[in-house]
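Written out below as structure tokens is the structure these notes cover.
The complex appears here without one of its protein chains, the remainder shown in place.
All chains are identified by letter, namely A, B, C and D, in their written order; residue positions are counted from 1 within each chain.
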């Protein structure tokens, strides 16, 4: 998995029958220091994440291991909402606390 | 999935038996700001997208989760046609409205 | 899938039992403008492509969706031979016609 | 697989039902010379690795081939803890011995 930030939403019209009504979110990949990158993915949101939240993205066939996405043409899902993470025993990001924007990597 | 633009068509002669009559489209990857990249994929079009339309590409085994592509050697499909998408609550692209060609990323 | 050019052949001695007698070709990835790249793959040729031909490569588990490669440790196959392709309604490559070597991308 | 170093932990709140109680570790990819890179993955730790340990990461559907991760939306696991490795018959890293920080590649 990788850590991403929910930055937007994609709305589709015509789609494969078995994809009706699945919410699609734009997720930007973050570094372990919580710095945005240019890498993004369009993921099915199976848990209801809000804009700006840090999430974990599962990719490939693993994205189909949920009731919502089973047997559907989905290659990425938001599988968890991140509360906080630590690198070298320092908190890089915490949802409910001070969040340093940059930490020297 | 990622957002792409349909830029062309690939016609094949000899192919594996179970690939007969599947439409193959050239799709160029776009950034979240709707800017073209050099990355492309040849995808099976299971929904009928037109040249220039923005679409979502599903890759890997997920590309076989449709009636048309089930059990076929297909690793990418057009699984949806994009109507519009938003980043940071701003509309980056809308199929039926003003489309900024470039947005500072 | 991606568009590649068959540039060579790989001959192996010892290999896994279920890989005996599968033809292995070296395939160089091409851009949508038919320009060679440094990216290559060793693919099982399930349809009989000749040196210099443009082909489509299917990767991952999709490469096992043929009678020849079913249940074998194969992650790439030549799944079709390209006759021609178009970008923005211009023919970039055609097997039996004039082939521009470079088109400004 | 690739060689990584366990550098941190990710704690999630809301997650897919079948992901409850799986430990998530931040793992930084290393070169064969034991030099850190910017590439990282969030992996499920199925064997109990400590911070700073060198581990092997298995990715994709292979990450589901354990009792803990079977049928779960997991695309990366720590599948082994590295004791030592050699390149060109020289020990690059050994868990219980002198560890050169840099070896010219």
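The definition used in the following text is that contacts are C-beta pairs under 8 Å (C-beta built on N, C-alpha and C of every residue); 3 or more make two chains touch, one makes a residue touch a chain.
Remember, predicted model here, so these are calculated numbers, not experimental data.
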Checklist outcome for this item: Missing-chain contact, candidates C:49, C:76 or C:92, resolves to C:76
Checklist entry - Considering the whole complex, which of C:30, C:63 or C:81 touches the chain not shown? => result C:63
Checklist outcome for this item: Absent-chain interface residues of subunit D come out as 1-3, 31-32, 46-48, 56, 58-66, 77, 79-89, 92, 95, 105
Checklist entry - Contacts of subunit C with the missing chain: which residues? => result 7-16, 18-19, 24, 26, 28, 38, 40-43, 51, 60-61, 63-64, 71-76
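We adopt the following convention: only the chains that are shown with their structure count from here on.
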Checklist entry - Do subunit A and subunit B face each other with the same patch, meaning over half of the contact numbers show up on both, or with different patches? => result different
Checklist entry - So what's the Cα centroid distance for subunit B and subunit C, whole Å? => result 21
Checklist outcome for this item: Taking each chain's mean CA coordinate, subunit A and subunit C are separated, in whole Å, by 33
Checklist entry - What are the residues of subunit B that contact at least two other chains? => result 60-61, 63-64
